[in-house]
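Now for subunit A:
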Amino acid sequence: MTDETGPTLAPALEMRGITKRYPGVIANDGISLQVRPGEIHALLGENGAGKTTLMNVLYGLATPDEGEILLDGQPVAISGPADAIARGINMVHQHFMLVPVLSVAENILLGDETMANRIFLDRREARRRIVELGRRFGFEIDPDAKVGSLSVGWQQRVEILKALYRKARILVLDEPTAVLTPQETEEIFGVLRRLAGEGHSIVFISHKLYEVLEIADRITVIRRGRVVGERLPSATDEDDLAELMVGREVQLTVDRGVSHPAGPVLQIRGLEARDDRGQAAVRGVDLEVRAGEIFGIAGVAGNGQDELVEAIVGLRRPSAGTVSLAGQDVTGRSPRKMNEAGVAYVPADRHRFGLILSFPLADNLVLTSYYRKPYARGIVRDPKAILRDATTTIERYDIRTPAATVRASTLSGGNQQKAVVAREFDRDLELLVLDQPTRGLDVGSIEFIHRQVIAKRDAGTAVLLVSAELDEVLEMSDRIGVMFGGRIVAVLDGRTADKNEVGLLMATGGAERVAALAATSA
Partner candidate 1 sequence: SSSATAVPIATAAPTTAPTTAASTAPAATASAAPSSAATPAPSFAQMPNLKIGVVTDIGTLDDKGYNEFSFKGAQDGAIAIGVTDPVPSIVPKDASEYAADIQQFVSQKYDVIVTVGFNLTAATVSAAHANPKIRFVGVDQSPECITPAGANDAAFACKGVPATALPNYTSLYFAEDQAGYLAGIVAAYADKGAPTPTGVIGAIGGTTLCAPCVRYIQGYGLGAKSVNPAIVVKSAYVTHDFSNAAFNDPAGGKAFAQTFIQANKPDVLFQVAGKTGNGVIEAACAANIYGIGVDVDQWLSLGAPANACIITSAEKHVESAVAQAIESIAGGTLAAGDILFNAKNDGISAADFHDKASLFGPAVTTALQTALAAMQAGTLQTCPTTGCGVYAP
Partner candidate 2 sequence: MTKRSSLAPNRPGPSKVARAWEILAVPVVVTLLSLLVGAVVILGSELIVTGRKFDPFLWFTAYAALVQGAFGGTDAIVSTLVYTTPLVFGGLAVAFGFKAGLFNIGAQGQFLVGALGAVIVGVALADAPAPIAIVAATMAGIIAGGLWGFIPGFLKAVSGAHEVVSTIMLNYVAVQLLAALVSGPLKVPKSPSPVTYDVGNAAYPIVIGGTGHIGIILAIVAAGFVWWLLFRTTWGFEIRSVGANPDAARYAGMRPKLLTIATMTFSGGLAGLAGTSVLLGVTHSMTSAFGTTVGFDSIAVALLARSNPIGVVAAALLFGSMRAGAGLMQINAGIPVELVDVLQATILLFLVASPVLRRVLRLRGVQAGIAETAATNALGTEPTD
């Protein structure tokens, strides 16, 4: 590879005046962007700013209404992903583009298969190549594992390997670190630096400002489809970037105040539960959450948090152990019973569990109370009461929507999450269970939701907060449990816990590491 870092060289990628309109939205409004060879270029912006759209345009997944793309100074028309790949552009997508039922090797090779002859695949050669590729970048990966059975962190690695396999000159990574631990993130950063050193150009998208400051050579910030600024990491800081992104000053850290925990509300003893495939996912959890405190559970996604939470709220039958609420045994009670006992639950996947996207917003706001007064008399629903309360809820929680009668699917992600929060928070609660309450949201929405949670805590509700976002757990929790391999491996004080220590526990399970590893690999 030639030495081509000189500033006089043409940019490896240049996008000029890209405009992309969607019905009712201008996603990109004349965006220009230059990425030099060997540069890691960060793209920042709040949710819906148009980052992904811009990259989709580059990758041929979206056709721009205006503007042009130049590669090495040459204007090109990119007709589709196949074309983009052929031109050396590759993308790690914000949402996994993996086929769960296919193996790691099949996923990586898909579209660019190793062939034994014109028809059949050469599966041995495929395996060999994957293992070799993994080794080169420091991942020890089983090419035959089904992707659906991998943890999220490993799936992310597969996504990156997929892009690396295609020998990209320009590599786009859209929020690749959202589900990774700090250690895993470092690992990926190492790979990125190495690639950049080899002359590849990288576009890196993230909402985590400190990460951007750490890895990027240059930062472009966009807001509402327009470029609002360009920064060098050396000449900016987190507050500056946040303000640039949102257009106003943002409070980045939560003011959690002091908590006044009272008696225990949720008590869990020796809880065990299996995942959907029948494997032990929760392996004996003891846990206590007191009224008026936030108990945070930190852990890499896929260590049994979801199963734990589902076992608590009644969506999953525990295979052993007990759950009690305010001293009463509620093990195995139905979601309805738990709800009526004062347990609210904000699920991790709002599209799968939290909302019925094809239903009107108003119906979604009564999803857990539709059968009660005043929304129903006997079995007859009262649409007027539903609509009336929906209207006031929309106002109070500042849900941005043209009306209460539009389908929930037409709301933006942040507003959908607000709707779920509004529904679940809007009554007296014993216990509030939050699973990834701010996943994929921008700083403004996060701020809003965090405030609501603190308010609930202060009202005496016991809060169980599960998040893969380590910062969120550290900032919000009064106590922190680290979950690894289906067990709580440590409980720490939320105000004194050290980020690196928690990160290490999340990644390794600490003292129990050996035992847990043996158990997971079994």
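By definition in this document, a contact is a pair of C-beta atoms (placed from the backbone, for glycine too) under 8 Å apart; a residue touches a chain by one contact, two chains touch by 3 or more; residues count from 1.
A quick word on the picks: all candidates are chains of the complex that A comes from, given by their letters.
Fair warning: this is a prediction, and the values are worked out from it, not measured in the lab.
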item	value
Of the listed candidates 1 or 2, the one touching subunit A in this complex	2
Touching residues on subunit A, where the partner in the complex is candidate 2	22-25, 315, 334-336, 339, 345, 347, 352-359, 363, 367-368, 370-371, 376, 379-381, 383, 402, 406-407, 409-410
